[in-house]
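The complex appears here minus one protein chain, its other protein chains still in place.
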Amino acid sequence: MSWVTWRQYRLQGTIAAAVLAAFAAVILVDGIEIAAHWHTLLVACAGSSACLQREPRPTLVNGVVSDLPYISLIVPAVLGMLWGAPLVANELETRTSDFAWAQSVTRARWLTAKAGWLLLAAAVCGGVISALTTWWSGPNNALQASAFQPGQFDTQGIVPIGYAVFAMALGIAAGTIARRTLPGIAVALGGFIGLRVVISDLLRPHYMPAVTTYYRLTSSFAPSGQAWVFSQGAVSKSGQVVAAGWGNVYSVLPATCQKLFNNVAPPSKSGNLAPLMSCMQANGWRGFVTYQPASRYWPFQGIETGIYLLLAAALIAVTFRIVRKRDA
Amino acid sequence: MSTAIETRALSKRYRRVSALTECTITVPEGRLSALIGPNGAGKTTLLRLLAGMASPTDGTAAILGDAPRQDPAFLAEVGYLAQEIPLYRRFTAEDHIQIGAHMNPRWDAAFVRTRLAELRIPLDQRVGTLSGGQRAQVALTLTLAKRPRLLLLDEPVAALDPLARRNFLATLTSAVADAEGGLTVVLSSHLVTDLERVCDHLILLAASRVQLCGDIDTIMAEHKVLIGPRKDTAPIERTHTVVQTVTTARQSSLLVRLGGPVIDPAYQVEDVSFEELVLAYMGADDAAAVRHLTTVGED
Partner (left out) sequence: MNWLVWRQYRTQGALALALLAAFTAVALWQGFQVASQWHSMVATCAGNSQCLRPGDLIRGVANGVPYLTLIVPVVLGALWGAPLVASELESRTSDFAWSQSVTRVRWLAVKAGWLLLAAAACGGVVAALVTWWSGPENAQLANAFISPQFDTQGIVPIGYAVFAMALGIAAGAVVRRTLPAIAVVFAGFIGLRYVIDGFIRPHLMAAVTTYFNVTGNFSPPGAAWVLNQGAVSPTGQAVSEVYGFWLYATLPASCQKLVPGGAPTKGASSSLNALYSCMQANGWREFVTYQPASRYWPFQGIETGIYLLLAAALIAVTFAIVRRRDA
């Protein structure tokens, strides 16, 4: 049965391996350059974090190659569509199921072998791409403290493995239920994108309750390490919250503080916010930051991967049930 | 008499395989022609070339006096039914009727509806859920509804039960008769007895080449079985073409194509049945099959 699977998928497997190799080559070359830059930075700054924290931060990542990790976000969906959806659907459409299921192999065993290899292939693809992207992003993450940000979080660590396995399972299930390849592909694509958006934007912030820290406006506070900041700004004595951004703040300030506003210049050159900050503080305003601490990065990775793997398992269970029970 | 089909050295090669080799045939208008041959002989290839579905690698073909071309008027004249019963599985028979009405200048929708009603095939059921035989009937009826002047049918009765087969062939013969020379049919099949009953013209392919092409009556008159003692057949071969030799211990029977009168008194001359004739030509091996051909019965 493994041989049968290999024989059916060897062309696609070869192509996928080739594309993966090309991706790896580009990322490796660029990543080595980035790493060299980074080491220069580290050596010159000799461990002084203030040196590294200068604004504006040094640029490490160049525009063109840096798009590749974002493009890799779609890889799980494509795998699920092109390999997963036709798994059962294509056999049913072309009636080769009449051949395959009349051999001396039970349908369950047939599905186990084929789906098993495809899910494994998806996990491997997801893992390889993630490993490369994580290594490549290392210096940039350290510099920009961005590993926990949406975008970076999705393309590094272990969650891409979860996405890939889920997308494959979704494709297989969709094709099995629809019994036709094209609708299966459409459902796999739509379902994957929809679920990713919902989980990333609506669920992920709440895996654990966020931490809110208040601080004096005349000093400063930034969560240490690579935290995930949801919102920051100022809160008045009466509890009125204003998100960071002067346009929002201006209108709710007392007049005494508003007068100080016109002295504020764009932050890139000289400009002095101190008087404004003191005024606000005197009027009972505090600063706040709501965030997930950097220490929660791996727990979040684990939770999200777990969610996707659980969904994948459920989909595969449904697929097995259908393949075993339904008329061919 | 005008010809419906006339080909000269029509050939089709796929890389290393020759599916059809130097096919030269003539089919006069108004004939119901049987296209016979073993599997892989080139019947489907020939029909697809004539229908314009594929283009030849060599040679020419003239359909109803013109080379096949992409032209609505020309396409309306030729009807083609492929072996795989090409219908849209998710569409109903009624949908196919509508499609035909929109895509053809002449379309007899009433004929399709009446005929399918007679056959008790529902019009509003998805074609993919009908049985194989029912699908074949739908496809055949749709092809006829186009009212073409030339019909090319690739094993149309293969999936039909014996009664349905007879029924369909009866429809076909009466359609040809009613058209009074305006409808020509080329029909490929393995069921030789059916074809003998219904057809008046024969095209026989074997090993990608044409072995026989002509009116059946003429062909039958030209072929005899010579039964006689075992002896040297060289004298016979000087005048006639020996198609097949069957020898027993005491006698041999030769199926020959007459090149003149049979003078040798040692031989008894008998008629050959259509089926024996066809089988004999189909069984000819490659070496013997490479023969120079003449079309029989041409005016």
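Just so it is clear, A and B label the chains in written order, and each chain counts residues from 1 on its own.
To be clear about the criterion, a contact is a pair of C-beta atoms (placed from the backbone, for glycine too) under 8 Å apart; a residue touches a chain by one contact, two chains touch by 3 or more.
Remember, predicted model here, so these are calculated numbers, not experimental data.
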Per the touch definition above, residue among A:36, A:182 or A:328 touching the missing chain: A:182
Those residues of subunit B which, in the complete complex, touch the missing chain: 48, 51-55, 70-73, 75-76, 78-82, 84, 86-89, 91, 95, 98-100, 102-105, 139, 143, 146
Subunit A residues touching the omitted chain (full complex): 15, 19, 41, 44-45, 50-59, 63-64, 67, 71, 74, 78, 81-82, 86, 90, 181-182, 185-186, 189, 193, 197, 201-202, 219-220, 231, 243-248, 250-251, 261-262, 264-274, 277
